[in-house]
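One structure follows; several queries about it will come next.
Removed: one protein chain of the complex. Kept in place: all other protein chains.
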Amino acid sequence: MSVATLASTPDELPSIPWLLAGLALLAVVIVTLAVRPQLFISNLVGGLVYGMILMMIALGLSLILGLLGVVNFAHGALFMLGAYGAYQTVALFELPFWLALVVVPIGVGLLGVLMEVTVLRRLYGEDPLIGLLATFGVALMLEEATRAQWGGTPLSFDPPAVLRASVQVGFLEIATTRLFTAAVGALVVGGLYVLMYRTDFGLSIRAGLQDQQMAEFLGIDIPKRFTIVFFIGAAIAGLSGVLRGAEVGMDLGMGMDFVILAFVVIVVGGLGSIFGSVVSALLIGVAVFVTPVMLRAATTVAGLEWLYVSGIGGLMPFLVMIGVLLVRPRGLFGEEGLLE
Amino acid sequence: MSLLEVSGLEAGYETGQILFGIDLAIEEGEAVGLLGRNGAGKTTTMRAIMGADLPRIIDGSIRYRDAELLDRKSYDRADQGISFVPEERQLFPRLTVTENVHIAASAAEDPLPAEEMFDLFPELDEMRDRHAKNMSGGEQQMLAIARALVSNPDLMLLDEPCEGLAPQIVERLEDVVTRINDERGVTVLIVEQNVATAMAVADRHYILDEGRIVEEVTTDRLREDDELRQRHLGV
Amino acid sequence: MTDTSSDDATEAERVTDDATDPASVTGPGTDHESLDPTEAALGARGLTKRFGELTAVGGVDLAVPEGELRAIIGPNGAGKTTFFNVLTNALEPTAGAVYLHGEEITGTPQYARPHDGLVRSFQSNQLFTEQTVHENVRIVAQTAEQGAFSLDLLGRGRDLATERAHEVLELTELDDLAEETAKNLSHGDQRRLGIAMALATDPSVLLLDEPTSGLGAVETETTADLIEDIQSELGLTLLLIEHDMNIVLSRSDRITVLHRGEVLTTGTPEEIRNDDAVQEAYLGERDEEGSL
């Protein structure tokens, strides 16, 4: 069967159904722009920001996945702790948000290191499912501990005044939290890229990803580097938690919700591809926010309002994933044979 | 004092013990061959010296410059000046030639200039930005040797560096290894299925059978004694 | 099933044409193979496997007549195991075709091969480690009886398979160990169990990947005897990857030498022993001047 796939060339022209689907999508976008321009654009921005958060979580998750072969289920819990940590700092200790922005990710990163050293280290080389289950147990413990400490009801805190304002861009008003989140997200991606592709440290990590034993034969202390990477991944999760908490608040379910979404992002983008994760996170973020608007506009214009499905936005990541899996089993930019 | 001294080494995998007491000693500056049939335990010995996760060590000792290596991690062993060209080469497939060399240099205390490697293997110079997975077997082997050499080691372990390569490339590699040993004074321990290569590179050989050293011979004796070769090596 | 496989076959042939002309790839020694692959018990034409730029198996032609014991030799890394992998479709060939008793089976899935009569053993001990020796063989026998998939929840096929498993264990002299857990067997017994499991599929063509690796001299001979006995008793066609030259030269009907993924030559043990190219490429007995 894949003999046939081998024969097909990548620069093949898109087939008729794909062309039609693309044209239909374009038509819907135009209709939506005509009917509700402001809502469309503002949801587009909202989607991109949401995508940035997804992207940061997914990057940390995929870094650890690639390195240790473990889907770190507790990654979502670390994200959640970032948000609650910010709440503790800002609302309870009444310290500045900017302090939380620096201190909380470091604290979450250290917690991640603790987890790596006490639990995950014992599971290197084991069946990857065991690592998945162990981190899953840790995630539940963290969640329960959070419930004990901060209670089960959703919380929020007031971000500093700068972030409560909004900026006028053309006819559009964008909340500064969103701009700030987008900026931080871009910085994180850029920083990770530089670290991974422009430094010796990153080179050794990439080598360790491809052949850990050989990297150690060359004199590289891979376990130590893994711990550092774990810190970085956990800290990024904590940072995104702080940002998310500032924008929309926090609850106990956010950890699990986002770790699942981050995994969907990785699957759609293709395992092991930083670029793939970035693209798919933004794609999914936009899909979540924009689809309802487009669907509403299209059904209104066509007079088929019964076709409108409420809550379609939240379903989009999964629809995108199923679609991608059916068409490109390895994700958009996945490499063959990685982690299977 | 030998540079490397292995005594009573017993090791194995989950499926069973492979080594049943290996004793060997290598002096500084020597080039020594480790020969034997398939499954005799040659690769297992090499991996044990290098401190790989597997095999499990059951008993014995590995002393390097008179210090015990067994309780050291493999990256510590590399730091002490041991480098390894494993069977199957184990290049980093999605790193470029330059990166493969650079990573070894960056991990070493006193590396050789990468340019020297490219002088040694002009073929590699022409494909600096190529990913290792896209190279031919011979080019990969050159890169594996360059990667091991760039860290400026005192002891170099080579596990079947010539397997599956064309005769003229085998000759190139034999020549390079000989020069590394003669000109740079790097001590060499080489595992070879190809007895001719082992004889071309090394002066002295240990012959392994069923996890034990059964014979220690000079190259001359090995060349002359057909019966010996036939008995232990099947050639 | 037949429909899809023939589709795949044509697809594969087209790839072959695009990629390499089989006639031009084949090495100089291939005229030793007088039989057409489609008329052999097991045949291959232009079989190729590439990993990226690396050609592990490059356009191999092969035709093993019914009932022959054919040895495949070659230095490490010559592509012998990869060749087995593409023959059994554990790895999908990049190009080329595989024939079994005259029928092309190139595109059929890996699990379908044993049901067609082509089965292989593994170089390292691959077993269902947690189960008993008997259970290991019985599961394979049951698969042979019931097909690649069977939702047999009531155990109707169990007795037949049990009987067959006993027969195979007797044949391979493992019956005393039938209730032992596979992972507790000695290395040699594990190797034998691997062969027993392959036999339980009731094959017509058996591929053995270094059945004596890791065995001592005595065990090696016993295993070789066993293989010969089994072959004559069951009338199998046998393809054997083997490092031990004594065994190869004394037991095989003909020998195919692989070198860097290509067939260097094929011939009787006598011919191979006297072939200079083989001596140079494989046995390494060449002039000392050239190498020093």
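Letters A, B and C mark the chains as written, and numbering starts fresh at 1 in each.
As a convention for this text, a contact is a pair of C-beta atoms (placed from the backbone, for glycine too) under 8 Å apart; a residue touches a chain by one contact, two chains touch by 3 or more.
What we mean here is this: contacts and distances are computed from a predicted model.
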item: Absent chain [UniProt protein name; select from "Cobalamin import system permease protein BtuC", "Amino acid/amide ABC transporter membrane protein 2, HAAT family", "MrpA C-terminal/MbhE domain-containing protein" or "Na+/H+ antiporter subunit C"]; value: "Amino acid/amide ABC transporter membrane protein 2, HAAT family"
item: Chains still shown that are in contact with the chain withheld from the display; value: A, C
item: Given C:A44, C:V57 or C:A144, the one touching the chain that is not displayed; value: C:A144
item: Of A:A83, A:A175 or A:M256, the one touching the omitted chain in the full complex; value: A:M256
item: Per the touch definition above, residue among C:K49, C:K80, C:R120 or C:R192 touching the missing chain; value: C:R120
item: Sites on subunit A contacted by the missing partner chain, in the whole complex; value: 65, 69, 71, 119, 122-123, 126-130, 132-134, 136-138, 140-141, 144-145, 147-148, 253, 256-257, 260, 263-264, 267, 309-311, 314-315, 317-319, 321-322, 325-326, 329, 339-340
item: Hidden partner chain, residues of subunit C it touches; value: 88, 90, 109-115, 119-120, 122, 126-131, 135-136, 138-140, 142-144, 146, 148-155, 157-158, 161, 197-198, 200-201
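Following the convention adopted for this analysis, only the chains that are shown with their structure count from here on.
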item: Rounded Å distance, subunit A centre to subunit B centre (Cα mean); value: 44
item: Euclidean distance of C-alpha centroids - subunit B vs subunit C, Å; value: 31
item: Distance between the centres, which are taken as Cα means, of subunit C and subunit A, whole angstrom; value: 47
item: Where subunit C touches two or more other chains at once, by residue number; value: none
item: Shared-contact residues (touching 2 or more other chains) in subunit A; value: none
item: Subunit A contact footprint on subunit B (complex, rising order); value: 50, 52-53, 73-75, 78-79, 83-84, 86, 90-95, 99, 102-104, 106-108, 147, 151
item: Subunit B-facing residues of subunit A, complex; value: 125, 200, 203-204, 206-207, 210-211, 213-222
item: List of subunit B residues in touch with subunit C within their complex; value: 15-16, 18, 37-39, 87, 133-137, 160, 163-167, 170-171, 174, 193-197, 199-200, 210, 223, 234-235
